[in-house]
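For this depiction, one protein chain was excluded, whereas all remaining protein chains were kept in their positions.
Our next item is subunit A:
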Amino acid sequence: MKISAFFYTLKQGCKNIMRNKMFSIASIATMAACIFMFGIFYSVVINFQNVVQNVESGVAVTAFIDGDLTDEQIDQLQQEIENNPVAKISKCDFVTAEEAWQDVVDNYFDGDEEMAEGFEEALAESEHFDIYMEDVSTQSELVSYLEGLDGIREVNQSEMAANVLTDANRLIGYVSIAIIAILVCVAVFLISNTVNTGISVRKEEIAIMKLIGATDFFVRGPFIVEGILIGLIGSVIPLAVLYSLYEKIIGYVGDKFHFLDNMLTFVPVNSIFKILLPVGLILGVGIGYIGSRVTLHRHLNV
């Protein structure tokens, strides 16, 4: 294809959009909504996954030990736990009472010991093991095993298990896929309509073109350009908006849920967009292309 023909086609495609303003705007808006939703869901899912991962790796069973154990007994207990037959252990830390105290002060009172004063007593007999599993689902077996061991006084499990989070994440995923699928259909339908209107407006021109000896490619070109441009504009706008909103939103959420700081680590905007940008653009342009291509095939026979 010659350069002049390329620019001519491009220009005609833009003209199509301008000639058909209402339809074009409706298509672009739908497309934008579609890509915007996609972007939001994608960001939520990715961040959720991130949180789940953090939580999962942080989920531990806490096994408090009897206060009168010797160091050797503690070592032995640790070995027993590490080599237990029910759950693979990724880490098993022994935490002394002082360490446990310091941990609480650091994590919940921003290192301010005076403020934590009242809690010190409660943590007096708090020597324990923090046991991390490789697979969170083996947690309940591990707990019963630990409860059967001599020297273990009490076992605490963080039941706020990652399962809940994982389920929620999956649900968000399904809902978003459904909504996006509907939006994609609407977008394809609207683009198809837009292109179709363009075709009927230009019926005569197309007939003339064909008589003069225009190739199918040349006839199709402007309409394909129209579809792709609608897709492109309809994806660039929402992606740009998302990009600028993203940091603000995570900043806001981070502020509001300050106490969740440990768990709530957000994925930075750039690593979100490393995937979201190309996928969003391809989605937009692809929908535009398919929308116009389908219509051309049906109504133009080229």
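Throughout what follows, a contact is a pair of C-beta atoms (placed from the backbone, for glycine too) under 8 Å apart; a residue touches a chain by one contact, two chains touch by 3 or more; residues count from 1.
The criterion applied here is as follows: contacts and distances are computed from a predicted model.
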item: Hidden subunit of the complex - UniProt protein name among "L-lactate dehydrogenase complex protein LldG", "Hydrocarbon reductase", "Cell division ATP-binding protein FtsE" or "Amino acid ABC transporter membrane protein 2 (PAAT family)"; value: "Cell division ATP-binding protein FtsE"
item: Which of A:A26, A:L149 or A:M209 contacts the chain that the document leaves out; value: A:M209
item: Positions on subunit A contacted by the hidden chain, ascending; value: 1-2, 4-5, 8, 204-205, 207-216, 218
